[in-house]
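Supplied in structure tokens, the structure appears directly below.
Heads up, one of the protein chains got dropped from this complex, but the rest are sitting where they should.
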Amino acid sequence: MKRIFILLISIAVLLSGLTACTANNSQADVSDISSKTHIADFADSKVGSVAGSVQSEILKRSLPDAQHSDFNSTSDAAMALSSGKIDAFSTENSVYCAMLWEGLAFKRVEEALDVSNYGFILGKGMNPALLEELNTFIDESKDNGKLNALKKKWLSSAEPEEFAEYENLSNANGTLKIAISCEQKPFAYIKNGSYAGFDVELLVAFAQEYGYGVEFIESSFDGILSGVQSGIYDIGASGVTITEERKETLDFSESYYSDDLVLVVNSGSAAKSLDSFREATLGVIVGSIYDGYSRELFPDATIDAYQSFPDLFQCIKQGKVDGFLLDTPNYNAAKRTDKNLSYISIPGYNVEIGYAFGKNDKGNELQAQMNEYLDSLRADGTLDAIWDEWCGEVEPTENIEIPDLSANEKDLKIALDSSRKPFVYMLNNEYAGFEVEILYMFCEKYGYNPKLEDAQWTAGVAGLKEGKYDVVSCGIYITEERKESVNFCDPYMIADIIMVTYENEESGAGFLESVKESFEKTFIREDRWKLIAEGVAVTLIISFFSVIGGTVFGFLFYMLSRSKNKFVSLFTKKIAKVYSVIISGTPTLVVLMILFYIVFAKSDISGIIVAIAGFIMTFSSFVFGQLDATVENVDKGQTEAAYALGYSRNKTFFRIVLPQALKMFIPAYTGEIVGLIKATSIVGYIAVNDLTRMGDIIRSNTYEAFFPLIAVAVIYFALTWGVAGLLGIAKRKIDPRKRKNKNILKGVAR
Amino acid sequence: MNINKTVNATELTVALEGRLDTATAPALEAELNQSLAGITKLVLDFSALEYLSSAGLRVLLSAQKAMNKQGEMIVKNVNETISEIFEVTGFCDVLTIE
Partner (left out) sequence: MIKISHLRKEYPNATPLKDVNVEINRGDVISIIGPSGTGKSTLIRCINKLETPTSGEIWVDGNCITSKKCDINKVRQKMGMVFQSFNLFNHMNVIENIMAAPMDLLGKSKQQAYDDGMQLLRTVGLADKAFNYPDELSGGQKQRIAIARTLAMNPEIILFDEPTSALDPTMVGEVQAVIKELANKGLTMMIVTHEMRFAKEIANRVFYMDEGGIYEDGTPEQIFENPQKEKTARFIKRIKVFENLITSKDFDFIGFNTSLEEFGRRCGISQKAIYRMQSVFEELCVQIILPELSKDFALNVTAEYSQEDDSIAVQIKYSGKAFNPMDSDNILSLKLAQNAAQSIEYAPCNEEGFTNMLVVKIK
């Protein structure tokens, strides 16, 4: 009866949870404009752009059959979009972002029209000295971080609070006449009667450094171009795109900024502007750079920390967070499985991704080789091609063709974190992903024999230090802090950071179908059940040997404490007491980590052995204590009676005391074993792929949280239930009272 | 002292176990007061009674008087000592002893 009850509860839990994941597998309505993701989708739409601008040309070239409208300014175009006169308009990404900060209910088409580079314009050949100074300044600003700082200030966040002063610049070397437009927020605009904006502030910084004063003159865009051309103005600015055509009549400074050209459309549902995240709830990964960035960009928002990207995706689906920062490759991989994901650009913020090597000679050599190799791949476009394969919109289905490099003499020991889609993950139960493919190609080129091993970042870095690994490949972000412990190659990619958002749309598929699909994704697809089976095997192996080892050691140590030799027995008891206090006061996870990262750091020992060692330590302490307690409990009078009959100490213990102690020992023993099986779920932290870690890996590859977790829980339950059942049978078998009389008196005639 | 009651229609059997003395007599008295309603035959089983004092005798007397009005009372299974007590005190004439 009890078992049926438990079964019913389990089913109820399963069903209730599944409703959570059903809402997510929906189909987007293709006819809705707000979900068009490609430029080509707008082939016969009404589109607009700013008259005479470069992006206008590009737009017309890209969509020759669309209905084009010309506007005087971006804001006009925006108004037209809001009122529905046009379906979309083109503009620079940063301008679009600024609009989002304003609270306009827009979103952009993900595919970019083009990329434009901005430069300041000067009259052709009119002031080469000034041009040179400007270029030097721009170069230096790129190097010394001034440019990045300005970008961060102007191009990614809400309107800044402080603006550069320019009234009181010394004009020792003269005054520059600078033409700007006032409708190119965030590049140049008017605020409280002064000029402000990215371009403005950059130029003010330049003037300050080179001892110029500035005079800003407002003009229309066309007016800027012609005015500079004819020498009325010294410099022209406001996000002027560098084009070959313009170069014929104007001098351009070095590009100081690159921007995407995007198509902007109405967002359809509730306004998702970056502004609206000011006081929202944002998700971050504990201690990641996104943690820092989120607080920087949205100081008033509530920040909730989670453990991994799949967790963040789960939370945004459920509405636990309103958004979170992420890099585009990760976003693209997730988007493949859930069309409801959307994003808002945050220009000026990006991440560098690369491989980590040890800070030693071999590490330096590998770093140099990898940089060389990456350069070569970049040069012929292979890098981009492979990137698009793995980090684009389509889910890859074919595994990497692994070359046979066993003949190579030099080994390359690679630590991989296979829960980092799309950089490193498991596809059809083999390692796959952008970084993996590059690594195989690298090994082939430089003559290494790759040895791949599973380890997460922390374990990997520790391994690099001890020479256990040569490379760590986790799709990890390069940060100054991390550079202190490892050598990074040059980033193989600099990915944009975006704010991920979510639009919950009604589920199209039925409940049962969703369940079926989840089940199929978790177990069937790519034979993922094999991963689970592996995990179960590891969990069982660790549990089994830990229990056996712990029991043996605990028992032996206990017998030592019963030694006739007073010194030995006292000493053993004291050690056992101290040992048990330390062990019971230290979380098992910490014990394992100490073993893995400190005690066994230099050796090549597998994580499973370390795990077994750690659990033997804790389990033996329990066995000792429990034996002590149950033996104490057997009344001393029986021991005396045995002695009085002539039984020796040992005979008394094994014949009289232990059988009675065992009966009380078994229930606690069973409980502790069950606890141990569950406790093994932490071994993922020391690079062991047990059942829990496998569940995690599947979770991060499928972006499904529910089914993998529930499946893992059910399996643990089955394992512990099975073990407890077996031990219950054993208990009944060894209970002296349960013996049948005829068995007690076997071989005796009555 | 333990008092074990068994009721069979209108016949009540009370078996006493232990001592019936100054300390325990009140309990028997209370028990009988409660249980005699509607009883036509009261049987007192003394097979497990070890000791009887004057206090106990007084309770027996009042019970006998009560049962005289509603039926009969029988004392049975008395041991040697208690039989002697009944003799010496003349209770053998008052009670019906089997």
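Brief remarks follow.
Going by the order they are written in, the chains are A and B; count residues from 1 in each one.
To be clear about the criterion, contacts are C-beta pairs under 8 Å (C-beta built on N, C-alpha and C of every residue); 3 or more make two chains touch, one makes a residue touch a chain.
If you're wondering where the values come from, they're calculated on a predicted model, not measured in any experiment.
In the complete complex, the residue from A:Ala129, A:Ala172, A:Ala379 or A:Val748 that touches the missing chain is A:Val748.
Across A:Lys516, A:Arg655 or A:Arg732, the residue that sits in touch with the chain not pictured is A:Arg655.
For subunit A, the residues touching the absent chain in the complete assembly are 635, 637-638, 640-648, 651, 655-656, 659-660, 663, 736-737, 741, 744-745, 747-750. Mapped onto subunit B, the interface with the missing chain covers residues 21-23, 50-51, 53-55, 57-58, 81, 84-85, 88-90.
Just so it is clear, only the chains that are shown with their structure count from here on.
Inter-chain centre distance (subunit A to subunit B, centres taken as mean C-alpha positions): 91 Å.
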